[in-house]
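Everything below concerns the one structure shown next.
With one protein chain held back, the other chains of the complex are shown just where they sit.
Letters A, B and C name the chains as they come in the text, with residue numbers starting at 1 for each one.
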Amino acid sequence: MFTKEQIAERGFYTQHFEQGKQDNTLILNMGPQHPSTHGVLRVMLEIDGEYILRADPVLGYIHRMHEKMAEAKTYAQFITNMGRVDYLHALAWNWAFVGAVEKLGETPPTPRAEYLRVITCELNRISSHLLWWGAYLLDLGAFTPILYAFDDREELLDILQDMTGSRLTYASFTFGGVVADMSDALKERITRFIARLRDRLPMYKSLVTDNFILLGRVEDIGHIPVDMAVRYGATGPVLRGSGVAYDVRRAEPYSVYPGLDFVVPTSERTDALGRYLVRMQELEQSLNIVEQAVAQIPAGDIQAKMPKKPKVPAGEVYFAVEGARGKIGCYLQSDGGGSPYRLKLRAPSFSNLSLFAELSQGTLLADAVSILGSLDLVIPEIDR
Amino acid sequence: MYRLEEIKRAARGMWSLVVGLNITGKYFLQPNVTIHYPRQEVDNLATFRGHIELIPEDDDPLTPRCISCGTCARACPSNCITVTKKKAPAPTPEEVEQGIKPKAPKDPETFRLDFTLCSLCGQCVMSCPADAIRFSQNINIAGYSRQDFYFDLIARLRSRLPKHVKKAE
Amino acid sequence: MIDPQLLRILVALVGILVFVALNALALVYAERKIAGHVQRRPGPYEVGPHGILQPLVDGLKLMGKQLTTPKDADPVIFWLAPVMCFMPVALCMLPIPFGPNLVALKLDLGIVLILAFAGFGVLSLCLAGWGSNNKWSLLGAARSVAQNVAYEIPLLLSVLSVAFMTGSLDLATISAGQGALPWQWNALVNPLGFIIYFICALAETNRAPFDLPEAESELTAGFHTEYSGMGFGLFFMAEYANMVVVCSVATVLFLGGWNGPFAPGWWWFLLKMYALIFLIIQIRWTYPRVRFDQLLNLCWRWLVPLALVNLVYVTIIVKL
Partner (left out) sequence: MSGHFLETLPCLCSAVQDPGRTGLTFAALIAPEQIRSAAQLCRAAGYHLEDVTVCEVQEGTLAIYHFDRFGRPGRISCMALSTDNSFDSIADIFPGSDWHERECFDFFGTTFAGHPNLIPLLLPPDAQTPPLRKQDGGKVPLTTIFPWAQAPATPEEA
């Protein structure tokens, strides 16, 4: 697209940096190898002392072109990819793709499979939030919480391993069902886990949430007004931390969520603490959902009768699910063939990160790290 | 008044720090949760999905159930399975007399897995019409070169047999 | 004919160097073990029984590594910094009385000597950051200078309050002036002074939650980003050696030094010192890091005024 000469000529190749640095400022590359950019995000910063004048994220260091792979693979083969877009909440991506195909093909899953999907997806959300919690505190300099979170997460991953067969890159949803059933012993184990995490959450609160130093690091930084969220299309806890009770599970109900009793936590604070509190409450809400789903799950098949190769009629479909980071959208166009004609993956972190340039202006370097952490980014999801 | 509020806030903050120390102190005295790997192992391997392996016939532990249809190879998103069919044996003189063409055996000649490409998705296991593939529970898998991960699954099936069976053969 | 005083200092210096080096090794091990157990894992476990040889092996590894100097860095400043970081620590240990007669250098102004050399550390951090030719290091150096200079004021004021109480700058006299029982120690007579000293000590040694100059998640590794091998090793050792120094001084000034119930002696001194070090380590593994402006606010808006108030309080006590 650009020749080598053009690239050399442009130098800083982002809109915020094309004029180069000013006097008395420092251009700083945070990442792609930096402890708190969680993977390979690169943020170009222009700083005056420790104050950030301009910031611009540079993406693409872990780009894998999933959308092209979708066009090259069959529908069933592509499910594997969906476990690898967002490695922390892989099941939501599974669901977005499988749900889109099911919606277009009008082949709904069995009722038991719906419940199993809800249970695994919500457990996966808990594991994602636990990891975010630990990693965010790592960004803020506290080392111990992540290991307490991992202690709980380990139990969770054992359960998910029994239910899906993997511990991280889940690909356990099939068209019309799921791959593995839940035994009574597993049911018992999930109930025990719910009780265990409920016991532990007060400890999380008194060790971290109430901590004076932590509050100093997250209060009153990174204010996202609702209008800013609308302009950039931010969703998920980032939006709910600004006081908008928008959750795809309620806004565009799918699966059995309408029948489950849970609230959409919000916070009017709009700052990093608001987003933090929303996620901590979501942990509890997800536990409630899992508890209800485990109690209500009907008996029956876990796989609807489907042809070996799903028949997807020509047309378009947009299926959105609520991931741990926000609205995950799968826009599928089919020409009636064996693989998608065009698949667009809408990653919530992509939109959530795009407001970072505006959000971080004028903050301290340490605050930028905190804000970046409070957006809960998963870089492979942004780069796809 | 403002000063007073601030001092109260600071005092509460200091107390929250004491609470934090109390929690980490308590955990300091509690036993570890680590599993010391080479000496101990985790106990949930039943659902672990390692590389795939062939399931033998119920009555013959040397022959795989596989009917060498190649469905798994086609289902694989990463093209890491190669299956070749066995050729029919040369007809015996009697068969030539009777004009019968000997049938090729169902089980495959070779069944290779390129584990360097595999992403353990399980499409092959799900698609197999003969239920002849399953995930192994082999967690101790390491090698010095790429070649160590090109598996000949039929050889693996045979090497898994107990020693006395091998000797008898 | 060698001056016996000089000989005594030389022998003591060697002894102190050995003590500091051994302490650094032991503390590296202790830090990792305590961190491990706080986080419900064993910490170093494989090298030697319960991983006891781990710091030794790590030290060997660091010595075996190549020393690289970054491009366009000033090699003299770059390599001077780690050496300068470690050197003053040994000098700071000279006047510290471990027991009634166990002191390397009896000085009337021992506390002044320690404070003078403690200020040296910031210079080496500053040089390391400047000499590295790395933006992160530079930021770390800027932070360390602002932090250390700011915190030296309340530190001095709190030390001064003790000097007021005892009427002496001699560490042995200050130690001896405190009784055997805890409520006779300066920490309980002058609690505010002790708390201020302790907070400042954390900041002066760049320990969490005030580890801003090396703030891993913000500045990658701050001032020692570019150091490899033993260059990094010296900074690392100096951090622990500094901890020993500030905890020793705290023990002398506030915790009654070698005094203790039943049998006073150097073991009481070491016990108190290691208890303080344990607390510092546990704090590191409990709290998040503060932000830079909060750090300076804490110093200028809280610690400095409080230290002054404390000084007034101490003078009143002394008068009464």
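As a convention for this text, contacts are C-beta pairs under 8 Å (C-beta built on N, C-alpha and C of every residue); 3 or more make two chains touch, one makes a residue touch a chain.
Every value quoted in this text rests on a predicted model; they were computed, and no experiment measured them.
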Item to complete: Tell me the shown chains the invisible chain touches, ordered by label.
Response: A
Practice prompt. Determine which one of A:N81, A:S334, A:S360 or A:S374 touches the chain that has been left out.
Written response: A:S334
Practice prompt. Consider the whole complex, including the chain that is not shown, and state which of A:R167, A:H223 or A:K344 touches that chain.
Written response: A:K344
Item to complete: Give the residue, chosen from A:L168, A:A195 or A:V230, that touches the chain omitted from the document.
Response: A:V230
Discussion item. Looking at the full complex, which residue from A:I79, A:V101, A:L140 or A:L239 touches the chain that isn't shown here?
Written reply: A:L239
Item to complete: For the chain that got dropped from the picture, name the residues of subunit A it touches.
Response: 1-4, 6-7, 10, 13-15, 18, 59-60, 63, 65, 67-68, 71, 100, 103-104, 106, 229-234, 239, 244, 246, 251-252, 314-320, 327, 329, 331, 333-336, 341-342, 344, 346, 350-351, 354-355, 358, 383-384
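Assume only the chains that are shown with their structure count from here on.
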Item to complete: Please work out which of A-B and B-C is bridged by more C-beta pairs in contact, and write that pair.
Response: A-B
Worksheet item: Among the chains, which is located farthest from subunit A on the basis of C-alpha centroids?
Response: C
Discussion item. Distance between subunit A and subunit C based on Cα centroids, please, to the nearest Å.
Written reply: 43
Fill in: Interchain centroid distance [CA atoms averaged], subunit B/subunit C, Å
52
Worksheet item: What are the residues of subunit B that contact at least two other chains?
Response: 17, 20, 23-24, 27, 33
Practice prompt. Please set out, as single numbers or ranges, the residues of subunit A touching at least two other chains.
Written response: 144, 148, 151, 207-208, 211, 213
Fill in: Interface residues, subunit B side, partner subunit A - complex
12-14, 16-17, 19-20, 23-24, 27, 33, 44, 47-49, 75-77, 119-123, 126-127, 135
Discussion item. Which stretch or stretches of subunit A touch subunit C in the complex?
Written reply: 26, 28, 34-36, 49-50, 137-144, 147-148, 151, 207-208, 211, 213-214, 216-217, 364-367, 369
Discussion item. With touch defined as at the start, can you tell me which subunit B residues reach subunit C in the complex?
Written reply: 10, 17, 20-21, 23-25, 27-28, 30-34, 36
